[in-house]
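For this view, one protein chain was removed and the others were kept in their places.
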Amino acid sequence: MKRNDRQTRTIVLALAALMMLALGLLASGCSASTPKTSASAEAGGAPAKKTRQLTLVAYSIPKKAYSKIIPAFQAYWKRKTGEDVKFTESYGGSGAQARAVIDGLDADVVQLAMEPDVGKIAGAGLVAEDWQARAPQNGVPTTSLIVFGVRRSNPKKIADWADISKPGIGVITPDPKSSGGAQWNLLGSWGSVSFDGKDAQAYAQVEKLYSNALVLDKSARDASNTFLKKGIGDVALLWESDALIAKDEGGEFDIVYPKSTILAETAVSVVDKVVDKNGTRDVAEAFVQYLFTPEAQEEFAKAGLRPVLPEVEAKYADKYPKPSGKLFTVADFGGWKTTGERFFGDTGIYSRIQADVAAKKK
Amino acid sequence: MAEAELTTTLTGGRARRWRPPPDVALAWGITVAVLGLLVVLPLSAVVLTARHAGLGGILRSVSSPIALAALGLSFGGALVSAALNAVMGTVVAWTLVRYEFPGRALVNAVVDLPFALPTAVAGITLSELFSPRGWAGTLGLRFSYTPLGVLLAMTFVSLPFVVRAVQPVLEGVEREVEEAAASLGATPWQTFTRVVLPSLRPAVLTGLALSFARAIGEYGSVVIISGNIPMRTLTAPVLIFERLEQYDTVGATAVATVMLVVSVATLLAVGLLQRWGRHDAA
Partner (left out) sequence: MRRSLPIRGLLISVTVAWLLLVLALPFAYVFSQAFAGGFAVFRDALAQPEALAAVRLSAIATTVALVANLVFGVAAGWALARTRFPGRSLVLVLLDLPIAVSPVVAGLMFVLLFGRQGWFGPWLEAVGVKVVFALPGILIATTFVTLPFIAREVLTVLEETGTAEEEAALTLGASRTQMFVHIVLPAIRWALFYGVVLTAARALGEFGAVSVVSGNIAGQTQTLPLHIEAAYIDYDVIGAFASAVPLTVMAALTILAQKVVAALSSRERGARVAEVSPTEGAPGWTSV
């Protein structure tokens, strides 16, 4: 009996150890099989034929542009260094992508819908604090406007921000809690009245906008799907880039440019901690630089995103009209640092609006 | 677990404290290791993260108007859809067991479909069908982006539970008792409510509880069809996801903890119901 006891205990212990071992092996085996950096090639030190590995994590809209830019960069890098670059790409909502990178998605380069999302990654210590200063154009590779999508021939006669806050208009905008685009939308409406975070008139207009909201989708893409495919709402607040792509795909709607609107600046950066670990800094930085070349800028322009290089901008001036009124930026609000906290912080303006709208709905 | 007093009929050793045979011990080893690593450890990570906020923080985070409304919608919606499934599920099970009709085998087979269909596909499909431009939407059934849409998705994903819980019990019910009741002058309705229903009750309740548990946690289809408007169509799982996106891990885990407590309570209730059913049958 005694012997049996010991046997049993040994078996149980051995088994638990085995389970742990199996799980560990599984984990390491799997991660080894997923291609990461080709460390072996680097260690082998055969400079003639190296394959480099880059992971790009971006928000959803530039996907189409990158399908052209990446092959062009691969050719460029091959000419320059003789190395092949393999890309892995991940696209999704800007906030979700930032969270994934912070939680461990190994991105060498991120392009997100707005500066604060990269800022959060910097806050987690993965990106150097001076990421904007070191990149060309302050780390803004493309811009876009917030525009209105309206039903064919604009039956509700929507022309400007004030119109979509009128009673009886059904508005589609994504949720500022999870979507970068949605935050630009809010600032667009506010800035059309004032840049003062305490302005009561601006508050009233934005609050009415959100009481008109029929759907608060998870991301900008979901919102345009809701408006276009499901036929819900009178007006959708869209990225100009998204609206142009949707038009290309045969979407039946009209685009209205508000008199004055916000210039939404996207943000790109190398993720320092990851590139240093993977030994990919040179190629990652070259890729970021490449995004600001005329070739890449032209691909962005073709895919609906406003270029930032003056020469390319001039070439596409017809496709990207300037609004008749003021084109303002976050800088007019005092920059993201203060704006982010004041408008979207825990006790910020959007939280107050949410509570007010909720109270009214009750 | 090893310290627990184990009783079994398999070995009748002289020792007072029973020692499990090696194979049962091995089985327990695997079970405890997997449940510990895959269920207990991760769940405690959620609860312990929520604890960082302190009890007051959790309460505050859960009692914000939006969180309350989301939890309310999830609970209320899950209850209503479970109740709907209880009624319709019993009807469906009854029809499938008691009536012969052409296509019965097919109808019997499709009941399980929601279980096998990915929730993302269910969400996309339902939201398009019931949008103003969808097949059902043009007939006036415009449920997408309304609380009714949430209800629809919840009902869809939890549909098989009651049917599959009631069916085997109904098959086992002895028809003689019903016939006896009928011959003693009971109307069909009386027979159903006084004779059949009592024997079905534990199974219906089990199915109802499982439907509830499944519906309350549903994410994939609900996030697509609900439109996520706070106070109106935002459910608790979607709120958790949103808070996660906002780097509000503590807020997310606070809501998650509340949902966990409900899940555990529901499952305990299921266990009790099943034991009740067994005693009833015995």
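A and B label the chains in the order they appear, each numbered from 1.
One rule holds in what follows: a residue touches a chain if its C-beta (ideal position, glycine included) is under 8 Å from a C-beta of that chain, and two chains touch if they have at least 3 such contacts.
The structure presented is a predicted model; accordingly, all values stated were derived computationally and were not measured.
Here the missing chain is touched by one residue of A:G92, A:P176 or A:G191, and it is A:G92.
Mapped onto subunit B, contacts with the missing chain fall at residues 4-10, 20-24, 26-31, 34-35, 38-43, 45-46, 49, 88, 91-92, 94-96, 98-99, 101, 103, 105, 107-122, 124-126, 128-129, 134-136, 152, 155-156, 159-161, 164-165, 167-169, 171-173, 178, 182, 188, 199, 202-203, 206-207, 209-210, 213-214, 216-220, 236-238, 240-241, 244, 249, 252-253, 256, 259-260, 263-264, 266-268, 270-271, 274, 277-278, 281.
Residues of subunit A in contact with the chain left out of this view: 26-28, 30-31, 33-34, 55, 60, 63, 88-92, 100, 102-106, 124, 219, 221-222, 225, 229, 245-246, 249.
Simple rule for what comes next: only the chains that are shown with their structure count from here on.
The part of subunit B that touches subunit A in the complex is made up of residues 2, 13, 15, 19-20, 22, 25-26, 28-30, 32-34, 37, 65-66, 69, 127-128, 131-134, 144-145, 223, 227-232, 234, 241-242, 244-247. Across the complex, subunit B is touched by residues 1, 4-5, 7-8, 11-12, 15-16, 19-20, 23, 93, 95-96, 99, 102, 120, 175, 177-178, 213-218, 226, 229-232, 354-355, 357-359, 361-362 of subunit A.
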